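Below is one structure, written out as structure tokens; the observations come after it.
All protein chains of the complex are present and in place, except for one that has been dropped.
Just so it is clear, A, B, C, D and E label the chains in written order, and each chain counts residues from 1 on its own.
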Amino acid sequence: MQEVFLTRRERFSGAHKLYVSHWSKEQNEEMFGKCANANFHGHNYELFVTVAGQPDPVTGFVINATDLKSIIHEYVIDHLDHANLNLDIDWFQNDLQPTTENLIIAIWDRLEAHLKGCRLHKLRLVETENISVEYFGPTHS
Amino acid sequence: MQEVFLTRRERFSGAHKLYVSHWSKEQNEEMFGKCANANFHGHNYELFVTVAGQPDPVTGFVINATDLKSIIHEYVIDHLDHANLNLDIDWFQNDLQPTTENLIIAIWDRLEAHLKGCRLHKLRLVETENISVEYFGPTHS
Amino acid sequence: MQEVFLTRRERFSGAHKLYVSHWSKEQNEEMFGKCANANFHGHNYELFVTVAGQPDPVTGFVINATDLKSIIHEYVIDHLDHANLNLDIDWFQNDLQPTTENLIIAIWDRLEAHLKGCRLHKLRLVETENISVEYFGPTHS
Amino acid sequence: MQEVFLTRRERFSGAHKLYVSHWSKEQNEEMFGKCANANFHGHNYELFVTVAGQPDPVTGFVINATDLKSIIHEYVIDHLDHANLNLDIDWFQNDLQPTTENLIIAIWDRLEAHLKGCRLHKLRLVETENISVEYFGPTHS
Amino acid sequence: MQEVFLTRRERFSGAHKLYVSHWSKEQNEEMFGKCANANFHGHNYELFVTVAGQPDPVTGFVINATDLKSIIHEYVIDHLDHANLNLDIDWFQNDLQPTTENLIIAIWDRLEAHLKGCRLHKLRLVETENISVEYFGPTHS
Partner (left out) sequence: MQEVFLTRRERFSGAHKLYVSHWSKEQNEEMFGKCANANFHGHNYELFVTVAGQPDPVTGFVINATDLKSIIHEYVIDHLDHANLNLDIDWFQNDLQPTTENLIIAIWDRLEAHLKGCRLHKLRLVETENISVEYFGPTHS
């Protein structure tokens, strides 16, 4: 069996802030620093979506990368690009913070069901050149 | 005469929107697309500051890069990093839009007077991997 | 006067070979090395288009970057992307070689007339991480 | 036991096309888009070869990176650089398509036997800034 | 269980040489090439530290990236930045060579104990654009 991992990169620019509503301004600034700015800041995010599968014997594709792009755009990029992660989407309800960690989990949950013929293996989300996260989906013990 | 151009890169993450107040929502969206989103979006900006001068015969420096960093931070980065360009600073009054073009001019105007012993030659501001601007200061005809 | 230089990056993947038809195979291989391979090789090219102008007092744009993208695609990318530079376009007739140098001149000649409200200032074309060219248009003595 | 993973990057520029011979032109263009162009297109490929092993107690090397470079060049780069993947090598016979997926498997099969004193752990092959594949070798169930 | 992997990048510039003291100059040059230069050479190293954990339900953090930065600086960067790896630190005693392989093991050993609330999962150390290593810690058989 020859399993190959194919990664496609997509990008989006978003605004967000990190602010726990039942904390004081001082508590938020101590935990989140400048990220607690009430008026938001933003990032150019890079999202790397890795799917796993065996190349099709005729096409040589694990998945057609153009199809993969369409799926990522429909379920992720169209919602997040040029959006305010706190205000424009309902992914972060009940004081769930739009940290890079929570964002990558939310993306996984919206993307996974829509991949046909291959499985979602890994997401990588780059917030700045110095900070990124990876997620392989929920695990069960 | 041996003039050398020294460039230092600094970074900041900001939120902004492009929206002309006396235009309709439709006009703004036609001109600015998703950048007109009322709730803001954001970017990781990279700023490249280029100064020109002759290397000092003793130190070999056009300017001490540590001093250059301090000046850029005091007059630019400390104001723009994790800020909302529309709301948190007074650089964009009277409906002046915080486009990359207007932002680089505003940075030049705040930075130029503070460089001693060398002259500000060029700014380069990168908004995304696909869009950047350069500015060499105002010219007189 | 405040002239700002705006750069937009676009990409295309092309195949080409360098081969002077009235030279022997040996002469071609001596001059062009592996680039003379009769069956072609290829590159991911990056094209940086720099236009100059004053930001519009209302929009803050030198040119709307979305419009600039459309122009670059219509006159350049749509012709070069996934194309064979020797066979699929008529830009390199009469044994004119599709070197990076000749390609950047050919792009300038096809792009310049279509920029309205700003002027084409510079093209930069990256063939590999080690080789790139820049061109500022024809000069007259 | 202290296993370290050492990665060496090498590069090659190649031309290829994706085209199933028993399909119509329309079928090929629907599946492969512009990649089906009969005259080929090309890419700057980046190949990352990762080997695993314990550092030698005297030299501190998992493998001498200069030796690793030589092996990669002899068995991979010398065959693929400035080559046409469809025409110049016999790796893609019987309508096997030179997709990134099939290419990384073919590289693994030619490289693995030649690594002495360490084992081939992973290959990563980057076709464009947006598309890459990884492969850990064949698995047995 | 939702385990997320967070990576923070830090950088340091160091000098080193590779030279086995009980070998002749010729033996060292044959094994290490130019890296055996008695007067040292140097690199800009990039260190990627990956920690694993579940995001905190209130803050959304696996670890506060600012805290992670402080820990990396205190135990690694402050010791290695602008240092001579052979002379300025005692990490490479008894002719242990400061190769990238041995360096990443040494960093792991100094960093691991100081991460609270999450676990050190992986280190990646980039010596040049062509050579890097990864390490997941010692394993027991």
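The rule is simple: contacts are C-beta pairs under 8 Å (C-beta built on N, C-alpha and C of every residue); 3 or more make two chains touch, one makes a residue touch a chain.
Being a predicted model, the structure only gives us computed values, none of them experimental.
The hidden chain, counted over the whole complex, makes contact with B, C, E. Between the chain not shown and the residues C:Leu18, C:Leu47 or C:Ala83, the one that touches is C:Leu18.
Here the missing chain is touched by one residue of E:Lys34, E:Lys116 or E:His140, and it is E:Lys34. Those residues of subunit E that touch the chain absent from the view are 11, 13-16, 33-35, 37, 39-44, 81-84, 87-88, 128-129.
For subunit B, the residues in touch with the chain missing from this view are 1-10, 50, 55, 58-62, 64-66. Panel shows subunit C; residues 18, 20, 31-33, 95-102, 104-105, 129-136, 138-141 of it touch the chain omitted from the view.
Basically, only the chains that are shown with their structure count from here on.
Looking at the partners of subunit B and subunit C together, they share no chain. The mean-CA centres of subunit B and subunit D are about 42 angstrom from one another, to the nearest whole unit.
Multi-chain contact residues of subunit B (touching two or more other chains) are listed as 33, 129.
Contact between chains, using the touch rule, shows up for A-B, A-D, A-E, B-C, C-D, D-E.
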